[in-house]
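A single structure is presented below for examination.
The other protein chains are all here in position, but one chain of the complex has been omitted.
For reference, chains read A, B and C in written order, and residue numbers begin at 1 within each chain.
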Amino acid sequence: MMTEGKTSPRVPMSKHRVEAFSDGVFAIAITILVLNIKVPELSPGAIQHGGLWRMVIDQWPKLLSYVISFGIVGLYWVGHHLMFHYIKHTDRVFLFLNNIYLMVIAFMPYPAALLGQYGNEQAAIAIYGGTLITAGLMYTMLWRYATSHHRLVDPRLSDRLIHLVNKIILAAPLVYLLAIGLSFIQPRLSLVIYFIIPLFYIVPGPIDRLMSREAEHLEELNRT
Amino acid sequence: MMTEGKTSPRVPMSKHRVEAFSDGVFAIAITILVLNIKVPELSPGAIQHGGLWRMVIDQWPKLLSYVISFGIVGLYWVGHHLMFHYIKHTDRVFLFLNNIYLMVIAFMPYPAALLGQYGNEQAAIAIYGGTLITAGLMYTMLWRYATSHHRLVDPRLSDRLIHLVNKIILAAPLVYLLAIGLSFIQPRLSLVIYFIIPLFYIVPGPIDRLMSREAEHLEELNRT
Amino acid sequence: MMTEGKTSPRVPMSKHRVEAFSDGVFAIAITILVLNIKVPELSPGAIQHGGLWRMVIDQWPKLLSYVISFGIVGLYWVGHHLMFHYIKHTDRVFLFLNNIYLMVIAFMPYPAALLGQYGNEQAAIAIYGGTLITAGLMYTMLWRYATSHHRLVDPRLSDRLIHLVNKIILAAPLVYLLAIGLSFIQPRLSLVIYFIIPLFYIVPGPIDRLMSREAEHLEELNRT
Partner (left out) sequence: MMTEGKTSPRVPMSKHRVEAFSDGVFAIAITILVLNIKVPELSPGAIQHGGLWRMVIDQWPKLLSYVISFGIVGLYWVGHHLMFHYIKHTDRVFLFLNNIYLMVIAFMPYPAALLGQYGNEQAAIAIYGGTLITAGLMYTMLWRYATSHHRLVDPRLSDRLIHLVNKIILAAPLVYLLAIGLSFIQPRLSLVIYFIIPLFYIVPGPIDRLMSREAEHLEELNRT
């Protein structure tokens, strides 16, 4: 079904249409994360004694889950777009792999709610991490399917860039696996890792600069 | 009202605008499916004895409903786009048929919630299947209205492709009707069918290849 | 603030951007209407005695409210696009009038929920109708602001078309006012009117054909 170098029947659908639909799913999934933070009912007595401040402050784990999840989904959105920058065509199999990827992304509000409510529980941390790992693996599959024998990408795209992106994509699931492992020792440590990962992708590292250089190289090739 | 070969008054609305709105409705309907999976409150005692794992595992019917429904709505989205690839104009009647079609798609989160909560009940299975059949029939109406006497499609589109697409579209409602029938004997069998249908459309079959060949033929016609 | 014929400071924002944002709001408002139909909890005993069928059937007022509201919001979306077809520029005042219009559209899920739950109550019918009337009046204001002295529209747009659209737009709020009045006599009659209005706009009437002819005329002017 995914024989290398062979395209499945081409579907007459431009990549822009797939991008627009994916953007919609990302934007909705990321925005409904806030629905996990509910405003509870307070008795008039509780309100009078500064209960609202305390109540809101007690919701910090939900707020933290919101911030972490928004950061991570935002990161996946950036990654999805960087990938689509290199993709020139789509085919039937790619469309369905992309839909499965979106299914995992759109699922995020559930593990985010779990983490916000039971952030110290191993189950919540593992399910959250498991979802992220699944998303990462689906992302890897999308990239491998698109690039093997340059199936759906520019034929001049260097193998070096393809493999580099492969490694960068796979790095995140490995770290998330580590976070799940750490949850057996100290659940809070896992949360710290979930929080730090998105920050890593902002600071431009050496790998990042290499990718950027390669991208510029490709752009030059396009111009000439 | 739908006299063959006659267009209703043309509306000055490009098909791209209709596509963008439809994409939005599809993307939202598919993404809010996850709201059906709620995180229940657990007593501190229940949590301590591994209750969170059990609770999450007990939610597997809702998760399954999410996966099935995401797959099916995703499939309908792909189908909607393939159809719009062939459509060149829109008219007033087409716009409203499309709105009714979207009404059925946007309704999906409700039968999906029913199926997730009462997956063994005949009522849930029948309402779920009934919604899918209605969607399929609306989709057929859209295609028939657009293609009869090549009302809104390229005049060079072959009758063979038109009838082939007609058959492919109608296949799904028939299978869903079968699934409802099977629910009288064994409800779980119906669920299996709901789950399998989307997979069928990924594996390229002989019919699929024919459609793809026809599409390429049309593309050639466009180029010359 | 809305002196005829004078444009407020032009904002460097294309009409396409405003259209895209409005489309998003319309698509979301129309799709979250389904969230008003909740799946209630049933006791195992109630389920056994065919309770799920009865429960779903008892929800028909909510389903009806969904169908009516989807039809009406869909209609407003079509109208919004027809209007934007004629608009060439935007300005600051127009942007804010449009935002207020969207505020009324995005509010629709609330009166729709009221109507679904208390469909026989005068309050629900009046609030629903009141929201529709407000939407209609805001729509009128948008059109009048854009067309007075051809402020934001094509200077060649005929006054006849402008006034015709004015009348068509104002027709709906008047009928909704009638529906509210009828609710004092017989609430169900109001529901019938809410349901019938969208259907009216599908069947091409004499006014509709005139508008269509004018639109074609303008298109011709554009071509030459």
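Keep in mind that, in the parts below, a contact is a pair of C-beta atoms (placed from the backbone, for glycine too) under 8 Å apart; a residue touches a chain by one contact, two chains touch by 3 or more.
Here the structure is a predicted model, which means the values were calculated and not measured.
The chain that is not displayed touches the following shown chains in the complete assembly: A, C.
Which of C:Ile32, C:Leu132 or C:Leu182 touches the hidden chain is settled by the complete complex: it is C:Ile32.
For subunit C, the list of residues touching the undisplayed chain reads 1, 8-13, 17, 20-21, 24-25, 27-29, 32, 35, 92-93, 95-96, 99, 102-103, 106-110, 113-114, 117-118, 121, 123-124, 127. The set of subunit A residues touching the chain not shown comprises 19-20, 23-24, 26-28, 30-35, 37-39, 42, 47, 50, 52-53, 56, 66-67, 70-71, 74, 77-78, 81-82, 85, 202-204, 208-209, 211-212, 215-216, 219.
Please note the rule applied: only the chains that are shown with their structure count from here on.
Of all chains, A has its CA centroid at the greatest distance from the CA centroid of subunit C. Overlaying subunit A on subunit C by C-alpha atoms takes a rotation of 180 degrees, rounded in steps of 5.
Work out the mean CA point of subunit B and of subunit C, and you get 26 Å between them. Those residues of subunit B in touch with two or more other chains are numbered 20, 24, 28, 32, 35.
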